[in-house]
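Yeah, one chain of the complex is gone here, protein chain that is, but the others are all in their spots.
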Amino acid sequence: MNFKHRDVISIKDFTKEEIEYILEYAKRMIPYATGEKHTTLLKQQILATLFFEPSTRTRLSFESAMHRLGGNVIGFAEPSGTSQKKGESLADTIRMADSYSDAIVIRHPQEGAARLAAEFSEAPIVNAGDGAGQHPTQCLLDLFTIQTEKKNIKGKNVILLGDLKYGRTVHSLAYALALFKANLTLVSPETLKMPKEVIQECKEFGVEPVSTTNLEKAIKEADVLYATRIQKERFPDAEEYNRVVGSYKVSLALLQQAKEDLIVMHPLPRVVEIDPDVDKTNHAVYFTQAFNGLPVRMALLSLILGGKIL
Amino acid sequence: MNFKHRDVISIKDFTKEEIEYILEYAKRMIPYATGEKHTTLLKQQILATLFFEPSTRTRLSFESAMHRLGGNVIGFAEPSGTSQKKGESLADTIRMADSYSDAIVIRHPQEGAARLAAEFSEAPIVNAGDGAGQHPTQCLLDLFTIQTEKKNIKGKNVILLGDLKYGRTVHSLAYALALFKANLTLVSPETLKMPKEVIQECKEFGVEPVSTTNLEKAIKEADVLYATRIQKERFPDAEEYNRVVGSYKVSLALLQQAKEDLIVMHPLPRVVEIDPDVDKTNHAVYFTQAFNGLPVRMALLSLILGGKIL
Partner (left out) sequence: MNFKHRDVISIKDFTKEEIEYILEYAKRMIPYATGEKHTTLLKQQILATLFFEPSTRTRLSFESAMHRLGGNVIGFAEPSGTSQKKGESLADTIRMADSYSDAIVIRHPQEGAARLAAEFSEAPIVNAGDGAGQHPTQCLLDLFTIQTEKKNIKGKNVILLGDLKYGRTVHSLAYALALFKANLTLVSPETLKMPKEVIQECKEFGVEPVSTTNLEKAIKEADVLYATRIQKERFPDAEEYNRVVGSYKVSLALLQQAKEDLIVMHPLPRVVEIDPDVDKTNHAVYFTQAFNGLPVRMALLSLILGGKIL
């Protein structure tokens, strides 16, 4: 298995075996992520973080990952003042970053931007979200969280909750969960249902997702509840939005109907989807999930930068 | 005395003995702060600098302090584009930074924000200013400057000049100077006088602050003149503002009436409070004071991060 210099644009760029390898390696990264152990694996290597759209959580976790591995970081946190504003093409900006770094993390509002960037860069490109497109390291850390919390992904009952239509990262996650043979329950308002193509992809792996609007019923058998943000602007009127948000809010009352070892996940930032009261329960793993971004990104960066394995 | 993992929210979090210890340790940091000596005491540790309100001087001195100690830095310099803008709670943002770093420096426009942050973080929080609230490292570097310039704080005649009502950092400073038994003279316009509670606090340490509006008279006996910014918006009309600013301006003419070894301090940035002509005199220590932010913050960071003492 060879990851050196590979671009990471979509979770589909990896085979199941490669994903398993990354998750296994990420596990070994945990003591280095917490700062308990130290390494200089990527000593004097430079990561460029190009955020054409701000995303503090993703950016800081990549930058922390690089520092934990002994490397350095250059870049920008938002597009104001970049050459793009002066009319420079994305290709030229990427060539520039390629000259000054060993790997590039790119976040961009336009779908396909990361794939385009990869065409113009010798340094490996990691897609940190391209608009409605892919966000493969989010998908990896989601899988990692389920695997470390539940020992296994296969056979687990996973609810994907919220806006399943427009949130494409949840499409990648559905694909990846099906690849790992989880049982999927899709809970969304009628107007925000998972697209047929994604369901078809899952079926190709032998997984038959169940669609429902009834969260209260679905929660009873679930091992994992994966909540996502429901964006106000998707709804024709505020009343309908409030009704949906209200009925899909993860609360203590809802969790009383769940298995004792159900885990609640969320990619964060959250707004109103999860009641803060849930934070103190054993169900809440979303903060651990956010932390998991660190060992997963450390594993990925060290693999594509060709550092010898720890 | 144990500082490891302690939050630094207010100067009142420290005993007099602890403050003395920090100042003593800061003195030993000077050759490392100037770059004359090198250390890797905080090697591979990560400081997160979360500036929800910009403050270049404070931010750069913390970042320089961390680098001088061999550590790394992640963070943001202003709130634009942070998850807070997407509606995330401060608690969730802090939890995120906690996952990705070993200590957190926070600057926030709202009073109490740093204390709140400390509740949600395992990593120690350092308050770098929370609105009208506390700014303990500013207070420490002010004490450090008086001590290094005048050998002692006890018994020194210190003038606090300017807006003593709204500028709460000057309240902390008055408290700390009284703790160290300096003699305090409070010079301000009638409308911007030091609040009674602060004066009461000083009295509890046996210090009786003298209040006056007459700077020319007070300057004659002073060892330290601590000037602060007088903000235009505190005044009902421009004429009154101009009159006050004019009469409290630190100029060469004023300093001719002062002791030869009077030192002039200012937290910076200054606007019109000190005439640039004063810069060349021996009275001016405000640039040294700004530099002192570095050894003081180095001392504090290495203590709370539990690096072994140099």
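Assorted remarks:
A and B label the chains in the order they appear, each numbered from 1.
In the analysis below, a residue touches a chain if its C-beta (ideal position, glycine included) is under 8 Å from a C-beta of that chain, and two chains touch if they have at least 3 such contacts.
Everything numeric in this text was worked out from a predicted model, so none of it was measured.
When the missing chain is restored to the complex, the residue among A:Ser101, A:Asn127, A:Thr169 or A:Ser302 that touches it is A:Ser101. The omitted chain makes contact with just one of the residues A:Ala48, A:Leu69 or A:Val158: A:Ala48.
The chain not displayed touches chain A at residues 43-46, 48, 72, 74-76, 80-83, 85-89, 91-93, 95-97, 99-102. By the touch rule set out above, chain B reaches the unshown chain at residues 35, 38, 40, 54, 56-57, 60-61, 63-64, 67-68, 70, 73, 77-78, 268-271, 276, 287, 290-291, 293-294.
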